[in-house]
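Complex shown without one protein chain; remaining protein chains in place.
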Amino acid sequence: MTQTQTPDVSRFDRGQRALSDIDGEAGEAVVAALADIAPDFARYLIEFPFGDIYSRPGLDLRSREIATIAALAALGNAAPQLKVHIAAGLNVGLTRTKITEILMQMAVYAGFPAALNGLFAAKEVFARHPKPAETA
Amino acid sequence: MTQTQTPDVSRFDRGQRALSDIDGEAGEAVVAALADIAPDFARYLIEFPFGDIYSRPGLDLRSREIATIAALAALGNAAPQLKVHIAAGLNVGLTRTKITEILMQMAVYAGFPAALNGLFAAKEVFARHPKPAETA
Amino acid sequence: MTQTQTPDVSRFDRGQRALSDIDGEAGEAVVAALADIAPDFARYLIEFPFGDIYSRPGLDLRSREIATIAALAALGNAAPQLKVHIAAGLNVGLTRTKITEILMQMAVYAGFPAALNGLFAAKEVFARHPKPAETA
Amino acid sequence: MTQTQTPDVSRFDRGQRALSDIDGEAGEAVVAALADIAPDFARYLIEFPFGDIYSRPGLDLRSREIATIAALAALGNAAPQLKVHIAAGLNVGLTRTKITEILMQMAVYAGFPAALNGLFAAKEVFARHPKPAETA
Amino acid sequence: MTQTQTPDVSRFDRGQRALSDIDGEAGEAVVAALADIAPDFARYLIEFPFGDIYSRPGLDLRSREIATIAALAALGNAAPQLKVHIAAGLNVGLTRTKITEILMQMAVYAGFPAALNGLFAAKEVFARHPKPAETA
Partner (left out) sequence: MTQTQTPDVSRFDRGQRALSDIDGEAGEAVVAALADIAPDFARYLIEFPFGDIYSRPGLDLRSREIATIAALAALGNAAPQLKVHIAAGLNVGLTRTKITEILMQMAVYAGFPAALNGLFAAKEVFARHPKPAETA
């Protein structure tokens, strides 16, 4: 699985910083888990979603995490990534109340099971996340 | 298809106001289209999504529309509702740039076809929506 | 696209009878449309879904159509087949009210857009189907 | 996460009775699990799916559970809810044979993996459910 | 759950051979697991996917497994079957590199979470599969 393409340094660096700011240790864990099976994919993951998309001006990180949490809860087939992004939402300053509201709203667009599974994922993430003073 | 349950007046009124504020004429058109096949469902649509969910404190309407646009673009199987909510996003003050950013971001979570189909839906909605001065 | 396998006559005959009883002309139209691109697939369609599954004892045809209408409305990505099976539901004796109830219920499990799109599909099918006296 | 809306007592009571009749202890467990993260969502779950939809005349509970089991097996992304509703199907009088037939039929509409995963979910639920005399 | 239809011997035999060649012991395990709940479905699984589809001329088995691995990774709601078919891909001669490439490509069509979950499934399957000399 050799890969002769020269990595695009600036996208990679920008992406790594964004991944670290948003996903914290969970992001690093995903990159590490890819090292032996698809190291190039770890690079793409850093470069495209984080170096290209999340680094764009035009939409703040809190709004981006609202979109991601909503999409992953609605799709309902990516539980590990939903948990990573519920934690990412907390990391970038979404309150627990706001995250809970997003997940409840998914009952309307993807059904009650999708909302319930999203809420139970949030419950698990909230339990291991230090609770800030300001949120309900 | 008689229905003996007394409608819950306050949820219905609150929902109708929210539906009108958010979806405008598109919301009324959906309610009208249900009149002959499932009038009770029109009532539920007003009461639960709009009277219960969108009327809740805890998440502002712009954030709610970010979540809805993201979810519908990701699911990719509800084109008419995605268009209604892209227009709703504009109605509640999301800029065209922000909506475009949300849809582009869906390439990461639901693939490039979902993002492309979302962007082409937005193009259609933007074309028939009066363009405000402030947005790109 | 030659195919050397001998068709299983009894499954085929049983399937063709079931297809005709359930889907009527819409079933024949699908088989005809496959003739030039994938004639073997037309045979499989008759043999497996209709010759094997719908012909089984253990669940009556009305219950089978309830399951199919619910599944296709929930999946939301097979509009032509949903319409065929709403008509099939009427063919095997489900009332319009019952079909409408099934579709409304899908709001709970697959979201309001799935239910709305199902109801509008039903509206279209009901409009071109002769209306029996007994149903609402 | 305060909520100033007055609960609609009759929908809530009617829903709670329906939830208890249909889902039994599994329904109560879901409501309890929501208590600390989204108590309002527990109320919505009781009021809309159970108080509004399942309580409607026009479709009997057995037919409603056929629709729900079919939809959840076809969607394939809500395993816990599928198990709750396979048990609910038994609670309202669907036989094991009928439930097995519904799940097999999903191979036609959502593919063999969806049917297989549904059948293995049923196997698990049947194993811990007291087996009545009359069913295969 | 009696079933009076005579099994179609040739499709069944052809299917059982194909199932054994492709899925090896994992295929037999699925058939065995169905024995007490839906034995007819085990027969259909052998007859239709393996006796009818995989046994067709016109597309070699490696190409068929590429299609199956791609579809299951994209759908993202059938983890056990994806693992069975990653192993099946190895069984019919796809290299680890090729399988990894297919899964990475799914990021484009179904999003990064689908690709990541596919890659982690492959990592698990590769770890318990004897590694041939020729592949990366």
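Labels for the chains are A, B, C, D and E, by order of writing; each one numbers its residues from 1.
Here is the rule we use: a residue touches a chain if its C-beta (ideal position, glycine included) is under 8 Å from a C-beta of that chain, and two chains touch if they have at least 3 such contacts.
Here the structure is a predicted model, which means the values were calculated and not measured.
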item: Visible contact partners (per top-of-document touch definition) of the missing chain; value: A, B, C, D, E
item: Contacting the left-out chain in the complete assembly, out of E:18, E:70 or E:87; value: E:70
item: For chain A, the residues touching the chain missing from this view; value: 1-3, 5-6, 8, 10-11, 40, 44, 48, 52-53, 55-58
item: Residues belonging to chain B that touch the chain removed from view; value: 75-77, 97, 100, 103-104, 107, 111-117, 119-120, 122-123, 126, 136
item: Chain D residues that touch the omitted chain in the full complex; value: 74, 107-114
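Here, only the chains that are shown with their structure count from here on.
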item: Chain at maximum distance from chain B, centres defined as averaged CA atoms; value: E
item: D-E against B-E, pair bridged by the larger set of C-beta contacts; value: D-E
item: Copies chain B and chain C - rotation angle from C-alpha fit, nearest 5 degrees; value: 120
item: Computed distance of Cα centres, chain D from chain C, in Å; value: 24
item: Where chain C and chain E are represented by their mean Cα positions, the distance between them in whole Å; value: 28
item: Touching two or more other chains - residue numbers and ranges from chain C; value: 48, 53, 56, 58, 74-75, 97, 100, 104, 107-114
